[in-house]
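Heads up: the structure comes next, in C-alpha cells.
Left out: one protein chain. Kept in place: all the others.
Presenting chain A:
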Amino acid sequence: LALYFHIGEREEKCIIEDIPSDTLVVGNYKVQRWDIHIRDFLESAPGLGMFVTVSSPSGEVLLSKLYGPQAMFSFTSYHTGEHIICFQSNSTRIAVIAGSKLRIHLDIRVGEHFLDESVIQAKDKVNEINVRLEHLIEQIHHVTKEQDYEREREEKFRKTSEETNSNILWWAIAQTLILISVGIWQIKSLRDFFIAKKLV
C-alpha cells in the first residue's frame, strides 16, 4: 500500500475505472487521520471508517459499505463502462478543525493480478507451472475482454463522428435554404410594400 494522497475529513474522493463486464476489481486501502497534537498522521484512529461506494455506468450502486480504517473491498462489474469508486470517511465532526485531513493509501487492481494467493497452494514443480499457466490464461482472457470492449467503444466513436458529419451537411443545406427563401421573401415583401406606398 505505497501510494497515498490527502483529502479533507468530510470530502469525497472518487476514482474512475473504465472496465469491461465480468471483471473483478479488488481494492486495498488504509486511512489515517492527522492529529493536531503530535502533528503527524496517527497510525490508527479508533472509530475511523470509510464509506466505499461503487457505482456502475448506468448509475446503479454495486457496492455501498462502511469499512474500517484498513480494509479490502472487491466487486465484479456486470456492465461495461465507467465505474466510479468513491471514498468518504464516516467522520461526523461538524466543526472541521483547521489543518485536519486524512491520508488514504490506495491500491486498486483490475482483472488479473491474483498471483500471490494461488501460488501458496503450489506444492511441487508441476503444480507451479500449472498455476502459472492458469494465470497466463486469465491474463489472455482479460486482454480479449478489453479488446471486445474496445471494439464497442470504437463503434460508438465512429457513430458520433458520422453523426457530426451528417449534422454539418444537413445544417449547411438547411441554412442555405433558409437564406434563399428569406431573401426571396424580403424582396417580395419590400416590393409589395413600396408598390402599396406608391413609391415605385
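Going forward, a residue touches a chain if its C-beta (ideal position, glycine included) is under 8 Å from a C-beta of that chain, and two chains touch if they have at least 3 such contacts; residues count from 1.
Please note the rule applied: contacts and distances are computed from a predicted model.
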Undisplayed chain, where the name is taken from the UniProt record, one of "Transmembrane emp24 domain-containing protein 7", "FAD dependent oxidoreductase domain containing 1", "Transcription and mRNA export factor ENY2" or "INO80 complex subunit C": "Transmembrane emp24 domain-containing protein 7"
Which of A:Ile36, A:Met72 or A:Leu133 contacts the chain that the document leaves out: A:Leu133
Residues of chain A (touch criterion as defined above) contacting the omitted chain: 2-6, 13-18, 106-108, 116, 119-120, 122-123, 128-129, 132-133, 136, 139-140, 142-143, 146-147, 150, 153-154, 156-157, 160-161, 163-164, 167-168, 171-172, 174-175, 178-179, 182-183, 185-186, 189-190, 193-194, 197, 199
